[in-house]
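Okay, handing you the structure first.
A single protein chain has been removed from this complex, and every other one stays in its place.
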Amino acid sequence: MNINLNQAEKIIVAAKSKAQALDTKMNIAVVDAGANLLAFARMDGAWLGSLDISIKKAKTARYFDMNTGAIGELSQPGGSLYNIEHSNNGLITFPGGVPIKNSSGEIVGAIGVSGSSVENDHVVAEAGAIALK
Amino acid sequence: MNINLNQAEKIIVAAKSKAQALDTKMNIAVVDAGANLLAFARMDGAWLGSLDISIKKAKTARYFDMNTGAIGELSQPGGSLYNIEHSNNGLITFPGGVPIKNSSGEIVGAIGVSGSSVENDHVVAEAGAIALK
Amino acid sequence: MNINLNQAEKIIVAAKSKAQALDTKMNIAVVDAGANLLAFARMDGAWLGSLDISIKKAKTARYFDMNTGAIGELSQPGGSLYNIEHSNNGLITFPGGVPIKNSSGEIVGAIGVSGSSVENDHVVAEAGAIALK
Partner (left out) sequence: MNINLNQAEKIIVAAKSKAQALDTKMNIAVVDAGANLLAFARMDGAWLGSLDISIKKAKTARYFDMNTGAIGELSQPGGSLYNIEHSNNGLITFPGGVPIKNSSGEIVGAIGVSGSSVENDHVVAEAGAIALK
């Protein structure tokens, strides 16, 4: 079970559309089931620094099969996953990374979005993730 | 002078089309004038190991404003740029990276392609690069 | 819109002057609009460890187009950008990095200063940043 390029491109189209509706400029990364980059788009004017963050969010969401924000709640000081960010050559554990599931509910990849508030980042990532369903 | 996302996506479409015509499976990366990733696509079945190579080729072509193969000719043992690959967190200096010029001939980014023979990689990169003209 | 070397050198002169007025010894880095180092000066006796920090501050300020301290407020434990420092090969999010604007108010680069208290670092960075206006 793995996402293909055609699906990833549909996801990016959906995410870009949502980003424009929110008047934001996003970096959008899609990784496959192996957490390797499959497709990427940086909207004009989006923060350069969010390029790396969007890819790390997508990888993080697939590494642990959960929304990145959920990991961040556990990696706070005193939390059970404190400092997990040091693993895997750097994780990003605030919202904006979301696993991608196929119509059967199987995780086939993940999307990472960065460029606005983490709330907006998450909303745009969600819009992309559900485009496959 | 800089390439925008819409242009980068047209370049990737052109490169994918050429790759399919050659019956190859490519990783295709487009960087902007700042050598930062702008758009990326990995065709289904393309080598995972070429993901990194395609991005490095695109960056290499923009770092030095020439085809990557031209740098590789100078970086052979005894050549004037021997071991230049150690710089910039790793260059790729065999063919497959090509600068992208606008209609005025100004370099606005670069494309890097990896996944087949270096001859095919270069042909596909060229097909992408000229899509902007 | 991009800063040039002549402007960067004026900025460094202004920052050095302010650093001397405060009796501090600073590392001063200026990056351009692409977040690539443009000019750098380490004042005699300044901490060696601040070399890396000053460059990272300048890059951080340009990556997100805001003062580094503003990012640091959001990256505290529990904050929305907690652990963003793991991205981009390492950010520095305490004060001392400031975007540089041209006379039209457009961001054309950034300055990063490190070598004293973060309050002093910020004051010196500000003195450099306004030298262009």
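Just so it is clear, A, B and C label the chains in written order, and each chain counts residues from 1 on its own.
What we mean here is this: contacts are C-beta pairs under 8 Å (C-beta built on N, C-alpha and C of every residue); 3 or more make two chains touch, one makes a residue touch a chain.
All figures in this text were calculated on a predicted structure; none of them were measured in a lab.
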Displayed chains contacted by the hidden chain, counting the whole assembly: B, C
Touching the absent chain when the full complex is considered, from B:Phe40, B:Phe64 or B:Phe94: B:Phe64
Interface with the undisplayed chain - residues on subunit B: 34-35, 60, 62-65, 77-78, 80-84, 86-89, 91
Residues of subunit C in contact with the chain not shown: 4-5, 8-9, 34, 36-44, 48, 51
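Just so we're on the same page, only the chains that are shown with their structure count from here on.
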Subunit A and subunit C, separation of their C-alpha mean positions in angstrom: 29
Cα-centroid distance, subunit B relative to subunit C, in whole angstrom: 32
Centre-to-centre distance between subunit B and subunit A (centres being mean Cα positions), rounded to whole Å: 25
Sequence positions of subunit A contacting 2 or more other chains: 48
